[in-house]
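Please read through the structure below; I'll follow up with questions.
As you look at this complex, bear in mind that one protein chain is not there, while each of the others sits in place.
What follows is chain A.
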Amino acid sequence: MQKIEAVNDFVVKFANINGSGSASANELFARAILRMGVPVSPRNIFPSNIQGLPTWFEVRVTEHGYLGRRGGVDMMVAMNPQTWDQDVREIDPGGYLFYDSSKPLPRAKFRDDIHVRGMPLTEICNQAYSDARERQLFKNIIYVGALTALLDIDPAEIEKLFGEQYKGKEKLLDSNIQALKLGIDYGHTHLKPIAIKVERRDCVGDRIFVDGNHAAALGCIYGGATVCAWYPITPSSSVAEAFQRYAQKLRVDPETGAHRYSIVQAEDELASIGMVIGAGWNGARSFTATSGPGISLMSEFIGLAYFAEIPAVLINVQRGGPSTGMPTRTQQADVLACAYASHGDTRHVLLFPEDPYECFEMSAQALDLAERLQTPVFVMSDLDIGMNQRLCRPFTWDDSRSYDRGKVMTREALDAGADFGRYLDVDGDGIPYRTYPGTHPTKGGYFTRGTTKNAYAGYSEAGADYIYNMQRLRQKFETAKSLLPLPVLCAARYPARFAALFYGSTGPAMQEALDTLAEQGIYINALRIRAFPFQNEIADFIASHSKVFVFEQNFDGQLTTLLVNEAGVNPANLIPVLHYDGTPITARFITQEIAERVSRLNVRPLRHDMVA
């Protein structure tokens, strides 16, 4: 029988029951491998449920540092009878099944082309523990112990992790170590070795292991947000919760203990964006975190902020839509909803972070951009980035960096006789000056409205005033292009006719796919889009290739639509490749799609200097 053999390059998937305490045990498993210097990329695939429904935890072990989802499963840790059949089916031929053998299962429940390692976990737990909760929790630790033995994970790393976790709680520390040893001993004495292994390396470097929501929250701390208004919604809630935790440590007046921040959990998303806009109008940096349904509810306000030209930052952790939709599944399905949010002719600035590092960077940058451009700015994260811990570059900050507060007219400028027109383009970049409320006793006050106004914010329904305003807003949107992060080119080793466009969480899987394709002799130039409005570089890139695959994690090809609408791209040049089942896109999916399509386009590499 075929046997998958791999060192530091495999996928282990845990099938568990939600609420059984498995998540922390599985994370422990992932972290132990990371501490051995081998990169891992775990993904929690969880239901909209607190207890009882199936949940999975997939760990990609990857010495090469491929942090996207690979696709396929080399080892299944099947701890959930509800999903047994599906879990067993998912294992790659020659792969491994680890399961609780306390209760005998008929032969038909297994497969002939996989290697099975059974361990009577329940039996062992029932013998070792009398308390029901202990039996449950330590069962998880015991299977981590057995896997430690099977995969050659260094138990000392897990013990160290326990030591950090249970610092000062010696009793808990001891009982966890005991449970771990129970599993390791069983693994060594009763389980036949397998051919996937972890070996110590030094491939992690100074990278950090963090989820995108924590990173975005920290970005808001560093970017100077003082007002956070939010409404709980999966998968974005942990942004605001992390902001609160970081702020409690980092934003407290050392003398008085008073807070240099404010957080309001609003009654709904309408109120949370309203508060963000009120604070932005009044000169404080403010943000909200939400997901698709929240964006829908906020839409009227987003349009008001666009036309009234009020800074606001929205961190949209995208999920499967609509409404209740698939709240615990990932998608990039809000691209159009955000780009054009609200009624009237509106267009919004979008940033597409690839990983937690960019969640941090772009959240901080969004606060600058929102004030510079006086407009809502969206950070388009998603569940895959937001709620999964990912290895990424360490956060950095230049201490000489100051906040760009944009064009704010001061009392001094008003006294000096500056001509203040709230919606007047004085610099040719479409960005007007604003005053904060309370600036000057007699000058600079104005009444903020949507569009019934002239350049001096006076009430006007005159067509000419409306046209002036709309054209200035268009000019402002042009100006935005020069301020946004540029796309990142990943050029093929050889001149390539085909190209791929991608954005956001597709990044890591794409890196791996490009390498795999190159090994197959298929060379693709790839461009990662990081912002909307699209810079000219993007249209130029598309124009210089015969066909461009656009990888998206949605059904409608939303970025493709946006490219056709906004970048003057010939639709015939674009081939949308869509992954939209709610799970993160995999490297295997990308590889297969490109390989098939390239071959269908009848292009076969003959020699390496004449490539696809």
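One rule holds for everything that comes next: contacts are C-beta pairs under 8 Å (C-beta built on N, C-alpha and C of every residue); 3 or more make two chains touch, one makes a residue touch a chain; residues count from 1.
Following the convention adopted for this analysis, contacts and distances are computed from a predicted model.
Novice: Can you pick, from "2-oxoacid:ferredoxin oxidoreductase subunit beta", "3-oxoacyl-ACP synthase", "Cupredoxin-like domain-containing protein" or "ABC transporter permease", the UniProt name of the chain not shown?
Specialist: For the chain missing from the view, the UniProt record says "2-oxoacid:ferredoxin oxidoreductase subunit beta".
Novice: Of the residues A:G95, A:G183, A:P235 or A:G280, which one touches the chain left out of the display?
Specialist: A:G280
Novice: Can you work out which residue in A:G224, A:G406 or A:G521 touches the chain that's missing from view?
Specialist: A:G224
Novice: For the chain that's not shown, point to the residue among A:E300, A:E537 or A:D581 touching it.
Specialist: A:E300
Novice: Determine which one of A:A271, A:V313, A:V335 or A:V550 touches the chain that has been left out.
Specialist: Hidden-chain contact among the options goes to A:A271.
Novice: Looking at A:G406, A:G445, A:P485 or A:G582, which makes contact with the chain not pictured?
Specialist: A:G445
Novice: Take the complete complex as the reference. Which residues in chain A touch the chain that isn't displayed?
Specialist: 204, 206-210, 218, 221-222, 224, 226-227, 229, 250-251, 253, 256-264, 266-268, 270-284, 286, 300-301, 304, 308, 394-399, 401-403, 435-443, 445-450, 459
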